[in-house]
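Only one protein chain is missing from this complex, and each of the others stays in its spot.
Chain nomenclature is as follows: A, B and C, assigned in order of appearance, with residue numbering initiated at 1 for each chain independently.
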Amino acid sequence: MDFDYNPSELMAAAGAREIKDREVVAVGLGLPVVASFLAKQTHAPNMTMLFELGVIDPEPVHAGVGLADPRVWHRAKVLSSFVDILGSILHKGRVDVGFLGGLETDQYGNLNTTLVGDPRGKFRHMVGSGGANDIASSAKRTIIIMRHDARKLKKTISFVTSPGYVTGGDSRAKAGMSGGPSRVITDKAIFGFHPETKQMMVISIHPGNTIEDVVGTMGFAPVVPKKVPFTEPPEKEQLRIIREVIDPRKMYMG
Amino acid sequence: MDFDYNPSELMAAAGAREIKDREVVAVGLGLPVVASFLAKQTHAPNMTMLFELGVIDPEPVHAGVGLADPRVWHRAKVLSSFVDILGSILHKGRVDVGFLGGLETDQYGNLNTTLVGDPRGKFRHMVGSGGANDIASSAKRTIIIMRHDARKLKKTISFVTSPGYVTGGDSRAKAGMSGGPSRVITDKAIFGFHPETKQMMVISIHPGNTIEDVVGTMGFAPVVPKKVPFTEPPEKEQLRIIREVIDPRKMYMG
Amino acid sequence: MDKLTTLAEAVASIPSGSHVALPGFPITRCAMAFAREVIRQGIKGLTLSQCVGAMDADMLVGGGAVVRLICGGGSLDKFGRLNCVNRGIEDGTLQAEEYSSLSVAFRYLAGSLGLPFMPIRSLQGSDLIRQIKERTGSDVADITDPFTGDNWLVLKPLLPDVSIQVVHTADAEGNAWIMGPRWDNVEQAKASKRTILIAEHVVSTEMIRQQAEKTVIPGLLVSHVVELPFSAHPTSCYREYDYDAKEIEKYVKATSTPESFKAYLDEYVYGVKDHWGYLEKVGGLKHLNTLKADPILGY
Partner (left out) sequence: MDKLTTLAEAVASIPSGSHVALPGFPITRCAMAFAREVIRQGIKGLTLSQCVGAMDADMLVGGGAVVRLICGGGSLDKFGRLNCVNRGIEDGTLQAEEYSSLSVAFRYLAGSLGLPFMPIRSLQGSDLIRQIKERTGSDVADITDPFTGDNWLVLKPLLPDVSIQVVHTADAEGNAWIMGPRWDNVEQAKASKRTILIAEHVVSTEMIRQQAEKTVIPGLLVSHVVELPFSAHPTSCYREYDYDAKEIEKYVKATSTPESFKAYLDEYVYGVKDHWGYLEKVGGLKHLNTLKADPILGY
């Protein structure tokens, strides 16, 4: 097996590490699915995975094209409804981790999945919220996975679909929400949030990148601590499970 | 077969006649169960019967001791929950007829199933509401079946468990409810309610009784129209179905 | 995660003074083995809730474990009244907060969804609401519908510390199936901080995955799973066993006075070591076999 890894594999492995055993995790589309299955199949066998449409703890044997693909529901323990998953588990306050992807985020972890600018200066309408707004509003913490790019990590995003720390400080609590984003995982670095100002803060840099590579490709200036370690690379076993078990056809990790 | 009938059989037959085909009927304990099954098996084959605990359209082959008896759930089309029956059908406003028994009623059709006086002048606590208050509050109309007795048809009842026309006139509408009782069926007469004052009003007298038999055994004075017909006696086929199909062991009609 | 344990250990996890949601409906799927074990362990000061008061609540009240009951009335169907509950209400030793079936169900539903309050059309114009306002004050309120200007009664969510569920089938993680009507059970489990499952049958998770549409209680809500056949006896469990009419009649007679109920408890609760001892006491397998449900009739 090739122990080199690509950035997607590192992001999935880093995402998986954020999940503790026995936690309840609400999972969005794409890389969050890979990271969650990876956690479940390694250090977090007792975590509970939730998909918004009414699926708990599936064990897929084939990769799916999205949450609407029955491949992703295979061998679930519960098949129910939005009201069950997003109401009686998420809105009730039982979700420890919300795991989301995004098209754009700002320095407070607010996410956009609704509108993106096109080259002609017009807005294109994308997928909107689905359950992402709900997860961002009610999970005890959220983990965001997205590409590292100045057009995606922006000072002002086109549309706030899913709230992070809103305008920073205590503005999220004032809007009636606890929780908030704990990590943003990109293909260059992992970010947390400053405990007071709630600004994005570099936690670790992926091997092969410099702090300039990270900060120079962002549309806002993150908090940079004096010492920033490198991100731990994916373990062999993590890579094996991603490549052989979760995504052998490279549908997620293309 | 004996074509004489007892007062319970007449009450069940009269109750059944109040139900139109295709109506949705929420059914309480006792005689209302017999009347509803009778309607379903005669002129109202397309009515829907609801039991509050989560049972729709059962076809019992044995009489039960109450709604908690699986005999009463047998061959149901739906087995669900309080929230389904009392929430998404009743509270939603889809119940045409609520069919209730009571220990006491006043002239406005308010029902008591909670407290009754005992010979020592103390109150005994009885069954309380169950779904009866909900049915009385949200059904489009309610039909009450109870014994005819001055200690039961009272000027002031000990406790209003299930609202009728509250204090008469438009007081029910002012309390936020539409609907209300349409009929009170006793073992001596059938009553309706005056369209303006909402006082109980004699509609028909069961064969063998005089108006004095009816009015003289009540704790309040009902409205008595000039002409009061006799109640139609049970038909042969109704009696046959009650005795042979619904209640061969005389559990309801004892 | 394996949550299998004994009834004694599951019951021991409930501190005196807890709010316990009970699963029974008058004489069916009542938590009877649970009630007997709570009394045996001497747990006190419980608040109980259920939509319609059932035999499990009555026994716990009669056994002195309860200070407060939130329900929508109740009975033992044709077998009789809830004698212990009614006596407690009449002599003032039990704080009863009486609602209707739907208003308790809506309080659980609100609790299950994390809602701050729940509007309802029931209770208005009745003495129930007058009494609730006098007794608890803070569990109901009036509100104006911002869309229409209409007045609505709103209920406070019920948030039990633990719900007890008597279910047909569960795996060791607590994913559970219930046959027949489910009355308030699913909303109770979802509203409560945690749930103790008492299952007729514990099966492999493999079995649960085969028909996951049937899972009405997800394992993540469950703290303990106890496998215990006939745990609802003398009440029924649909498709498993019928109610035991003679034993219910014996109970009703015993509850007619505090003295006779003390004798009943001495014999059926304190006089046996555990549920297995109780089952022997009432006639053992030979007798229980006569209650076995017909697979088509379900009773």
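What we mean here is this: a residue touches a chain if its C-beta (ideal position, glycine included) is under 8 Å from a C-beta of that chain, and two chains touch if they have at least 3 such contacts.
These figures come from a predicted structure and were not determined experimentally.
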Which of A:13, A:34, A:53 or A:144 sits in contact with the chain that's absent? A:53
Options A:24, A:79 or A:189, residue touching the unrepresented chain: A:79
Quick one: say which of A:137, A:182 or A:231 touches the chain that got left out. A:137
Given the contact definition stated above, which residue among A:91, A:148 or A:183 touches the chain not shown here? A:91
Please give every residue of chain B in contact with the chain that is not shown. 22, 24, 46, 48, 56, 59, 75-80, 83, 87-89, 91-94, 138
Chain A residues touching the omitted chain (full complex): 29, 51-55, 61-62, 64-71, 73-74, 76, 79-83, 86-87, 90-91, 110, 113-114, 122-134, 137-138, 159-163, 166, 171-172, 175-177, 251
Contacts from chain C to the absent chain lie at residues 114-119, 121, 138, 141-143, 145-148, 150, 152, 154, 156, 178-180, 213-214
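As a working rule, only the chains that are shown with their structure count from here on.
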Out of curiosity, which chains are bumping into both chain B and chain C? none
Closest chain to the centre of mass proxy, which here is the mean CA position: C
Between chain B and chain C, tell me the centre distance in angstrom, where each centre is the average of that chain's C-alpha atoms. 28
Averaging C-alpha coordinates per chain, one finds the centres of chain A and chain C separated by a number of Å equal to 41
Rounded Å distance between chain A and chain B, as computed from the means of their C-alpha atoms: 58
If you look at chain C, which of its residues touch at least two other chains? none
